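The structure under discussion appears below in the form of structure tokens.
All protein chains of the complex are present and in place, except for one that has been dropped.
Letters A and B mark the chains as written, and numbering starts fresh at 1 in each.
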Amino acid sequence: MNHHPGAWGQTLTPHQRFDAYSSSAPSRYQPSTSGSGIVGNGNDHGFYDAPGGNEAVMAGGVVGHTQQPLVTGTSVLGLVFADGVMLAADNLASYGSLARFRDIQRLIPLESSKHSSSCLAVGGDMSDFQYLQKQLETMIINERTQALGDDHPSLGPVQIYEYLSNLMYARRSKMDPLWNAMLLGGVKDGESFLGYVDLLGTTYTSPTLASGFGSHMAQPLLREAYEKRQAQGKSGEREGELMSRDEAVAVLEDCMKVLYYRDARSMNKYQIATITAQGVDISASKSNETEWKFAEGLRGYGPQKQ
Amino acid sequence: MSSIGTGYDLSVSTYSPDGRLFQVEYAAKAAENAGLAIGLKCSDGIVLAVEKIVQSKLLVKGANRRIMSLDNHVGMVSSGLLADGRHLAKRGREEAQSYRDQYGAPMTLKVRPDKPASVVSSLMAKGWSSPCSQALIERVAMYEHAYTCYGSVRPFGISTIMAGVDKTGPQLYVVEPSGSYYGYRASAVGKGKQLAKTELEKLDLSNITVKQGVMEVARIAHLVHDDNKDGNFELEMTWIGPETKGFHEHVPSQLLQEAEEAAKRALEEAMEED
Partner (left out) sequence: MADMINTVNMERLKKGEVNLGTSIMAVAFEGGVVLGADSRTTTGSYIVSGLQTYPNVRDQAHLFLNLCNTFHYHAQFYAAQHDSRPPVHTIASLFQSLCYENKDRLSAGIIVAGWDEEQGGQVYNIPLGGGIFRQPWSIGGSGSTYVYGYCDATYKEGMSEDETVNFVRNTLALAMARDGSSGGCIRMCVITKGGVRRIFVPGNELPKFWEGAELIETKRAISGKPEISLPATAGEGMVVQ
């Protein structure tokens, strides 16, 4: 939102109306200007006025839905390794470009029993993430209480993933998506599982996954490491085809470092979840050593004397 | 039952001239004659157990579990009509879940275990006509009570032990078919409950841990059970304690086996002494 007096009363595009710094008015329900009001419901209180543009109206008979994400987390990473799955996410929840909450855990352990364990890494809108967390908790408690009562089959990562996919797709079909992209990692009876779901209900699985910025910058690095290890395994130089725990951590750390350098909504403070048959272990927050010496020698554009 | 057949026992909505509700009393009889269930409140958690008479050799061993969970931190076991117990557990789960939805926190069993009687009085003072506190045990008991108020329904034929560990610590209650409930340090319902209670009274209930509790409960269950009269039985046991991180879970089969073996040995030794 442009706070300059000259901008007052001007028609704004939805994009202009978004004010990342304002904690008092979501842009889409700010009073419309005379030029943008479309659905005339006869009141000039502003509150119920059509915000204009492509957005729906509360009182005009049309249901108000889709928002933009407000408090957001950036990319999350996932990787299958020899003993299970690892997930990584930093601890930041941004508010526009403001690094607003810097101690947020975006990895949530979902269930762990002697048969299976799973964990979720979430990016995107944090309020939707918290809603999702509650929904999952409800489902898991429900399943757990019933599993104790009788020989009810217990949940595994595949079942939770299916539930998540259905939930996300159902919400996008109502034109009211949960604004998230997430990775679900788990192990059940020795089988590793890693899957991606996002706000559109799009799903895919792969031994290496990343969301958001990470899908551009980290996924190639993860894939390279994964495939290199597989090739080595096949040629018999090393036993097993998957990365060891240490190798997996090293690749993830490397990816988090690259993302920290290049993603302006990231933070150099992150956690890694290790999901194995033994359960879900979420590391303490850690940081990577960064290297900025190269910057000293850089000379920018334009005339430079030194 | 001196008044049987006087015609006042046909409906739960009719009192007898001496002020009794016979259907509720009969329901309690149904609960008394079923397999024994034991609940124990320990210093660090709770233990629940039930004696399951083996009805048929065709049943799979360990199947048809009887102890149920209402939430992560609350378990319940009832003695009496099985289906009534399951129905009550379902209701309890719904209550616990709706509390979580509303307040974002797990439900406690009792609102103020330290101040038992104050809830009703404070509600009355505030002008509430129907005092029902947001406590799981109260909610479940009120539900059972409703089934003693209408001619079209029959009361629950179960006595229920409900136990859990919440923010106020370990809690244990027994709900009767009438809808009344009491808190206990330990209790037993079903066949042989008197003997079981006598044994429970001998325990050092303020200091016992769940691990010791498992051993004691197994011993009492084996002591009370009469092989000659009731045939074989399976012992099912759950607990909440440090080992389960606050979750209501089955006692690991190895520990349960140890406890049962110790119980049998103790019984044999006692027999030899006699």
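Keep this in mind: a residue touches a chain if its C-beta (ideal position, glycine included) is under 8 Å from a C-beta of that chain, and two chains touch if they have at least 3 such contacts.
Being a predicted model, the structure only gives us computed values, none of them experimental.
Student: For the chain that's been dropped from view, list the shown partners it touches.
Tutor: Even though it is not drawn, that chain still touches A, B.
Student: I'm checking contacts with the chain that's been left out. Which of B:12, B:49 or B:111 qualifies?
Tutor: In the full complex, the listed residue that touches the missing chain is B:111.
Student: Decide which residue listed in A:93, A:168 or A:258 touches the omitted chain of the complex.
Tutor: A:93
Student: Which residue among A:89, A:107, A:126 or A:210 touches the omitted chain?
Tutor: A:126
Student: Please output the residues of chain A touching the missing chain, sorted low to high.
Tutor: Touch with the absent chain occurs at residues 1, 3, 7-10, 21-26, 28-34, 44-47, 58, 64-65, 67, 69-71, 93, 95, 98, 100-101, 104, 125-131, 302-305.
Student: In the full complex, which bits of chain B touch the chain not displayed? Write them out.
Tutor: Residues 102-105, 111-112, 115, 118-119, 122-123, 126, 128, 132-135, 167 of chain B touch the chain that is not shown.
We adopt the following convention: only the chains that are shown with their structure count from here on.
Student: Find the geometric centre of each of chain A and chain B from their Cα atoms only, then give the gap between the two centres in Å, rounded to an integer.
Tutor: 44
Student: Could you please specify the touching residues of chain A with respect to chain B in the complex?
Tutor: Residues of chain A touching chain B: 134, 137-138, 141-142, 144-146, 148-151.
Student: Which residues of chain B touch chain A once you look at their complex with the stated criterion?
Tutor: Where chain B meets chain A, its residues are 63-65, 67-72, 75, 86, 89, 93, 97, 100-101, 104, 238, 247-250.
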